[in-house]
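Every protein chain except one is present and positioned as in the full complex.
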Amino acid sequence: MSGHHDHGHGHGVPKPGGSGLGSPDAHHHPELGFWRKWVFSVDHKVIGCQYTVTALCFLFFGFCLMLLMRWQLAYPNQPIPIIGGLLPASMANAGVMLSDFYNSLGAMHGTIMVFLGVVPLAVGGFGNYVMPLQIGAPDMAFPRLNMASYWVYFCGGVVMLASFFMPGGAASSGWTSYAPLSVTATMGQTWWLVGMIFLITSSLLGSVNFIVTIIQLRVKGLTFFRLPFFVWAQFVTAFLLLLAFPPLEAAGVLQLMDRVAGTSFFMPSGLVISEVPLQNAGGGNPLLWQHLFWFLAHPEVYVLILPAFGIVAEIIAANTRKPLWGYKSLVYAVVFLGFMSFIVWAHHMFMTGMGTKMSNFFQTTTMIISIPSVVVLTCLILSLWGASIRFNVPMLFALAFLPMFAIGGLTGLPLGLTTSDVQLHDTYYVIAHFHYVVAPGTIFALFAGVYYWFPKVTGRALNETWGKVHFWLSLVFINGVFLPMFVQGMYGGHRRGYDPMVYDAYQQMPALMGMVKGISWSAWMLGVAQIPFIVNFIYTLAKGRKTAENPWQATTLEWAAPTPPPHGNFATAPTVYRGPYEYGVPGLANDYQPQHLA
Amino acid sequence: MSAEAIPYTVEPHPDTGVPNPKLGMWLFLASEVMLFGALFSSYILLRVGAEKWPHHTETGLNVPLATINTAVLILSSVTVVMAWYSLKIGDIAKGKLYILATILCAFGFLVIKYFEYSAKFEHYVLFQADGTEVHGHVTDRTSEFITFQPDAHGAAGSPPAAMQLPVADVESGAIKFTNLGPWFSNFYAVYFTLTGLHGLHVVGGIVVFVYLLLTANSWWAKHPEQFTNRIECTGLYWHFVDLVWIFLFPSLYLL
Partner (left out) sequence: MSAHHAAHKVDIEELKKSVRTYIAVFVTLLVLTGLTVGVAYFNLPIALAVVVALLIAIVKGSLVALFFMHLVHEVKVIYWTLALCVVFFIFLIFVPLATESNQSGIVARSPSLVLGAGEHGHQEGQAGEH
């Protein structure tokens, strides 16, 4: 079984390009019209950009939903300034947010950020654009499937947004949609379920594409242990999406049946709502929903973090000018992490009455799964030792990721231990924990990725000064939002509460309410801090400073393609001669050796 | 075909030994295993946790019809693998015949399913005040009354008299009267959902096979090896659909 081959048949290797930047086989097919080129494109780069722009819009929208919630929390039952009067009667009463609307905002904020924002950006955006380039492939293994993935995601997004206009508003049973509340909720929940089915389908199609591409389309010389860590991260992520999502799809169908066909999969016997007994058959189990939901949703959180690990690793390697410390450890750690992520899910269910045998089992697996995360973080931190660090904007975000993720990860430990979870479950402590990993964690890594790869995609560099302003303001305010939440949670602050003042703790401790206000103001300032980024992004697209082909002097293959890469990516398929992080090799003229140079 | 040449779309990768679509299909099937796994897991949890669950002789399901359906699906698996074999040895005519046979078997499966389902929807149950169930059919329906004809119960003599049930009472729930749809009990919920989703997968398979049959001639003329691979990949999906039924059939009808 030889690793190297030379196929004489015309199928394998793209032919040498015609002129300059032209696509390798431009002579094959006529120029595509506008719709086939920019809307229904099968080119992974166009699709990656579509995912990126759509996901950034959803991230912004989901963020705005939360900004609205923060008003109600900081100034309970007071009219929302400026827009309060504009909200319809279904959402606000004389400018004061209705509790049902608050619940919708909460459920949709979570859903949109996770399923429409972060994952599409991290996987659909960055994964789609960068991964095929990093393995030297001309495109994904199934380009049309790729296009279908994007448009199914887009439809799912439209369905989710449309649910706001349903009678009764959008879904309001949490992003977790626990039964029986979700089964008896208004029509928005049905739309949520339909939207999720679209999004899950999109994910499944995408994950098949990613796995086949990484296994089959690596260029000559690119063995698995020469892959950039970003590709390994996407590879494991794809497996998580492939195998963990289907149970949620099944659960979604079951909940749809409960809502629409009157079944009782999740509905217990004898349920009475507003003194009216339900007419269904009963005999169902609400905990079944929780098992099926969390079977996906736990691996989902690793889907949220793994691409971030990948992005941060690439940026650290390029900006420390030395190889990543412990490349093999990193790889084994994320593979082990991926596997373990399937067997920890019920740590979200410690309070549901399971026996000590099973809760001990899940507590143990949860403790074990913290080890590979620590390994990854340690390797990345040790990579900084003795390095010539270049403090550009991507590196600032990547460096900030490390302590932020550390805080998020460490604060997860008391939640994974059953005893301490009794106190902390369903409090703001939980919200602080998971936001630390996703917000100053993953989202910072995604910002880093935008600043890092923007020159590759557009040939222009985002403005460094405004990038630094964006970074520092975001870092300060995001900590202002989430750090106090740990304290708020430890004082017993319930999550998903519409009005803090109904609880004794807030009534008796003005400092606590002061904290809530402080968090809200930090959140609004965080919103303002994104303005430099948005303006920078749009302005640079139009008029930004043009850069060199490989401005970071990085070694991985995407920097070897022309800027921006044409259809088919490489005029001739590159050959890989070495590992991905040959920086600072002693005795060489350059302080880096690209993978593809002989 | 997409613009640039993607390697290993038709020929196998030298290291893995498979072409891209085959690997892709197996990965997709792995995800389908998880999908049906979740459904089976739900079935198991609900059944083990249920106060009462009908014995397989009292479910009202038509076991002989379902056994025939099982045989039909197994036959369709044979026809699809024979289709691939015919194409592999270059016989496009036989190949198309076997694809057609597969489609016909699949249709047959759905037709039998239709009879099974409609029998359930036409079967009504009236829950009387003393807790007994009266099974029967609806013979007439006006805006005011539903005419319910109970089925004869064993004992000799003429069938019991038809009952006139006021529509208003049925709709308000004062009279508990329903047909055997998924809402009737968790057994029926599981039965309809699992077989329904399986049936949707059958429909999906039919759509793809019909497309392949209709385009067979032009595919065979230009890309015979790729066409053969496509039949193989669709066949893999189809065998999986058969495999799911092999587990569904005893789980729902015989246990």
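So that you can tell them apart, the chains are marked A and B in the order they are listed, and the count of residues begins at 1 in each.
The definition used in the following text is that contacts are C-beta pairs under 8 Å (C-beta built on N, C-alpha and C of every residue); 3 or more make two chains touch, one makes a residue touch a chain.
If you're wondering where the values come from, they're calculated on a predicted model, not measured in any experiment.
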> Out of A:215, A:415 or A:576, which touches the unshown chain?
Replying inline: A:215
>> So one chain is hidden, and I want to know which residue out of B:26, B:145 or B:220 touches that hidden chain in the complete assembly.
In response: B:26
> Given the contact definition stated above, which residue among A:39, A:158, A:260 or A:351 touches the chain not shown here?
Replying inline: A:351
> Can you list where subunit B touches the absent chain?
Replying inline: 16-18, 23, 26-27, 30, 33-34, 37-38, 40-41, 44-46, 48-51, 56-57, 63, 67, 70-71, 74-75, 77-78, 81-82, 85, 88-89, 235-236, 239-240, 242-243, 246-247, 249-251, 253-255
>> List every residue of subunit A that touches the chain not included in the displayed model.
In response: 178-180, 215, 239, 243, 247, 268-272, 282-288, 290-292, 295, 342-343, 346, 349, 351-355, 357-358, 425-426
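The rule we apply is simple: only the chains that are shown with their structure count from here on.
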> Just curious, how far off is subunit B from subunit A if you go by their C-alpha centres, in Å?
Replying inline: 36
>> Help me check something: in the complex, which residues belonging to subunit A touch subunit B?
In response: 1-3, 5, 7, 9-14, 23-25, 28-29, 42, 137-144, 204, 207-209, 211-212, 215-217, 242-247, 249-251, 253-254, 257, 261-265, 269, 279-281, 283-285, 288, 291-292, 295, 567-568
> What residues of subunit B sit close enough to touch subunit A in their complex?
Replying inline: 2-11, 13-16, 20-21, 23-24, 27-28, 30-32, 34-39, 41-42, 45-46, 49-51, 173, 181-186, 189, 192-193, 197
